[in-house]
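Notes follow the structure.
A single protein chain has been omitted from the complex, and every remaining protein chain is retained in its original position.
Chain nomenclature is as follows: A, B and C, assigned in order of appearance, with residue numbering initiated at 1 for each chain independently.
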Amino acid sequence: MIELSTLLNLAWLVPGLPFLAFIINFFFFRKSAWITSRLATLFMAGSALISWKIFYTVWTHPKDFLVTAQNWQDYSSYFEWLPLDPSYQSAIQKGFSINIGVFLDPLSVMMLAMVASIATLIHIYSIGYMHGDPGKARFFLYLSLFTFSMLGMVSSNNFMQMFIFWELVGLCSYLLIGFYINKKSAGDAAKKAFIVTRFADFGFMVGLVLLAWVAHDFNFFTLSTRVDELSGIVKVGLFTFPFLPMFSLMIFMGAMGKSGQFPFHIWLPDAMEGPTPVSALIHAATMVTAGVFMLARCFPLFHSGNEMEIIAYIGGFTALFAATIAIVQFDVKKILAYSTLSQLGYMVMGMGIEGAIVAGNPATGVFHLFTHAFFKALLFLGAGSLIHAAHTNDIRQMGNMGKYAKITSITFLIGTLALCGFPPFAGFYSKDAIIHAAHVNGFHGLYILGTITAFLTSFYMARCLIYVFCGEYRGEGTPHESSFTMTFPLVVLAICSIFVGWVQQDFTIFLSGGQMTMEPLGMSAYITSIVIVILGFGSAYAIFHKKVISPEAISKAFVFPHFVLEKKYFMDEIWDYCIRNILLVVSWICATFDKKIVDGVLVDGWDYLTHASARVLKQTQTGVLHTYIFVGLTSTVIFICTLFIN
Amino acid sequence: MNESTFSQLLFYVLAASSIFSALSATFMKDFFKCALSFILLLLSVAGLFLQMNMPFLAALQVLVYAGGITVLILFGIMMIYQMGAENSERLRSTEMIVAAGVSIFSLGFVFIKIFSSAYPNLQINSVGFLSSPKILGESLLNQFLLSFDILSVLLLAVLIATSALVRKGVK
Amino acid sequence: MITLTHYLVLGAILICIGYLGMMVRKSAIGMLISLEIIFNGINLTAVAFNRFLHPDGVIGQIMVIFIITVAAAETAIALAIMINLFKKFKTIDVDEVNLMKW
Partner (left out) sequence: MGPLSLIVLVPVIAAIFVICTPKENKFAIRAISTGASFVTVVLSFLLLIKFQKGGGLQFVEQFTWVKELGIEYYLAMDGMGAVLCVLNAVILFCGVLSSYGIEDRAKEYFALLLILAGGVFGVFLSYDLFMFFLFYEIAVLPMYLLIGVWGTGQKEYAAMKLTLMLLFGSALILVALLAIYWSFFNTTGELSFNLVTMMDAMKIYPNLFQEDVMIFGYKINFQILMYPAIFMGFGVLSGLFPFHTWSPDGHASAPTAVSMLHAGVLMKLGAFGIIRVGLALLPDGAQYWALTFALLTLINIVYGALAAMSQTDLKYIVAYSSVSHMGIVNLGICAMTVESIQGSVLQMISHGMMTGLFFGLIGIIYGRLHTRDITKMGGIVKRMPFATVAFTFAGFASLGLPGLSGFAAEVMVFMGTVQAKLPAFQWIAVVACVSVVFTAIYILRGVQKIFYGPFEIEKNKYFATLTDANTTEKTAMSILMAFILLIGVYPAYTVRFIYDGLLPVFRNLGL
């Protein structure tokens, strides 16, 4: 068993290599795209290899990696990034400061391995995809910066380091979404993504600031031992509230932003403006799962009842909400984006359910995160190569793609089956585990919600399949199969999507350090999920292929619901209205107030005052000698009389 | 009619003449008449000085004031008259009322003060008071030397200024 | 008997008349003369105070001497200005001369 210190040094390399790639590319090879892409992919592959090695050692020895509040020190090596208050003394630590470093614990090691491997595959894929794009060097620069910050966030052992890399990941998503610089819609989508996540991060930051005040400590493990002390009543201004539940909701607000939960989800569909590898890497596999990862990471902290239920219900609602919108979308990437939103809702629901019950095991949500990363990345990359082939995003222009792009179609089919949760594939084990957990732990509302969303998922994915693979090719030109660098990752991911589901039991043991296990899914789960998938595929086949009730007829029958779904429940309009009418009006008021009142009255007021008084006093200089003498003498006379008053 | 009643009578005559001449000097329209009544005023004041047996001052008053300044004014009037100005003016009626009001009001104050002042009936004790040019000269040259010199400088300055002002060719 | 108050009353009346003259007169000369009347009133009061309150002192008389010399100087200057005024404005009426208006 390699002892910890070498593992830790290796762990430094995992985020270190992409950072090194970024530095080298930035300073030396910015001009030549060929070198940047190859170098970045090479370093990424190296970091993936190391992360697999660590993952393997931890996978094989789950018992040795049970991290508790006492022994977290030797599982992490960190340096003091910002000494906040060196003179602060408390029982458990000397000096209050923000530390940054690497941390080995089953969850973070799993995330390291997943992120690194998917990133490597996407690096390989984008060598092919970005072929001939002028900004290819810049693209790989941003990709390595992104992977560095994602790996940095995943390997953090305290809230502040997570928040730091959380923001860096937000920056990289801004840069990558806005990659096509002269496309106005791309720029606006990037701006929208950053500002919406920034709104959510405001909650995260306020949570952290209050945590600094209450607990003077950011580390997950030392905090988890002080749960009872932290749930005391705290008074902020006029509001008094128990700290921990409010803190977990505020932290979850940050997670809602990054993982696209209900009010903060509007940026994800627009983020499809970025190149497809970006959508695959960031907006499917890695970044969006940051919120779920954060919930899993501070699971012991949140283990206190009702606010986790709120989180579960938000997750469930987002799942259903996004699934309904996906039905009416015609852009393949938009469909996949909304399906990601709904899967994220599932994961959050999973975490919420497990958090609400006492002996909760975060593995359900995290396992779905693990499997989802693979098949969603597969679907996005497949969609990317379809777009690459048909030169259009719109599924109505595609058709009978199977004939032209053989490998892409097969892998896309596997991905869809995995997504819909067809038994042998990965999706079934993770998604149905969540639905099953909802059913077992008495969350009947969520259980029904989950099954409906499962049905909708299979319905809209089937609709997408029919549009893309059935009938004749409706676009112009003849699509061609993508090059090897694009199809190779598809094949790898397809294989993963099939087999990764079977490790469910060992995954739970690995994740909980040998403490907890998840009982395997019974026959009822198998039957229900197969029935749902068949129902979904059948109805989609009936409506879209056989046109028993043609889609046009349905849209005519339910005109208003169709319009509402079309308009994505007007969420964009609401956000836009809030920003434009409330915020910009307030800022206009402030600006004019400042110009007119504070500047006008306070400063120019004095200038006006002097002018006005001068104008009045000017009248006294009449120029006539008589008035001067008159005033002079009369005032002397009266003055003399006043002397005699006493 | 003994000596004191005579001096009382003389005082009242002189006072009446000075008030009369002052009033006529201010309200006469014609400048000449006004200047002449002014001379009368000067002479009556000189008389009052004499009554207070200050001969030097009375002489000074008569010589410098009546003889010098008023002659200068008369000269000025005639020269202006020569150059074409009319020698009479109309008085301001509105200001007359206001000024009269203010002066009566202030006179009232002054009189109250004078009559209620601490030493109402101080008599004129003629014995032992003498004011001769010798005493005045000595005090002018030792006690008030500085103001005496400043005055001389002032007069010099006035000399130069007046000659500069009325020089030919001043536009 | 002639007391101090008599002189003070006379002096006050003279000053008031002079003040009245200044207010009423429109021409420079008229003003000049009423100014001189004020000076006479002041001289009289000064002398009276000297004569009655400080018989041994000479301050009152010295003041009168100074006032007379200053009055002389002032009249000279006033007349010189008046003549120039007249050359320029063809009138000695004080109200016409208002170039100094703002």
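In this text, contacts are C-beta pairs under 8 Å (C-beta built on N, C-alpha and C of every residue); 3 or more make two chains touch, one makes a residue touch a chain.
This is a predicted model, so every value here is computed, not measured.
Among the displayed chains, contact with the absent chain in the complete complex occurs for A.
The residue touching the chain not shown here, chosen from A:Ala69, A:Leu210, A:Val227 or A:Leu413, is A:Leu210.
Of the options A:Val586, A:Leu617 or A:Ile638, the residue whose C-beta touches the omitted chain is A:Val586. Checked against the full complex, the one of A:Trp12, A:Trp52 or A:Phe202 touching the unshown chain is A:Phe202. Between the chain not shown and the residues A:Phe194, A:Phe264 or A:Tyr429, the one that touches is A:Phe194.
Annotation for subunit A: contacts to the undisplayed chain at residues 80-88, 97-98, 160, 163-165, 167-168, 171, 178, 181-182, 184, 187-188, 191, 194-195, 198-199, 201-202, 205-206, 209-210, 212-213, 235-238, 579, 583-584, 586-588, 590-591, 594, 598-599, 602-603.
Quick note on the criterion: only the chains that are shown with their structure count from here on.
If you compare B-C with A-C, the chain pair joined by more contacting C-beta pairs is B-C. Subunit C has its Cα centroid 7 Å from the Cα centroid of subunit B. Centre-to-centre separation of subunit A and subunit C, using mean CA positions: 98 Å. Annotation for subunit A: residues touching 2 or more other chains are 626, 630, 637. Shown for subunit C are the residues in touch with two or more other chains, namely 19, 23, 26.
Residues 618-619, 621-626, 629-630, 633, 637 of subunit A are the ones touching subunit C in the complex. On subunit C, the positions that touch subunit B within their shared complex are 1-10, 12-14, 16-21, 23-27, 29-30, 32-34, 36-37, 40, 43-44, 47-48, 51-53, 55, 58, 61-62, 64-66, 68-73, 75-77, 79-84, 86-88, 90-93. Contacts from subunit B toward subunit C in the complex involve residues 4, 7-8, 11, 15, 18-19, 22-23, 25-27, 31, 34-35, 38, 41-42, 45, 48-49, 51-52, 54, 56-57, 60-61, 64-65, 68-69, 72-73, 75-77, 79-80, 83-85, 89-92, 95-96, 98-100, 102-103, 106-107, 110-111, 114-115, 117, 119-125, 128-129, 131, 135-136, 139-140, 144, 147, 151, 154-155, 158, 161-162, 165-166, 170-171.
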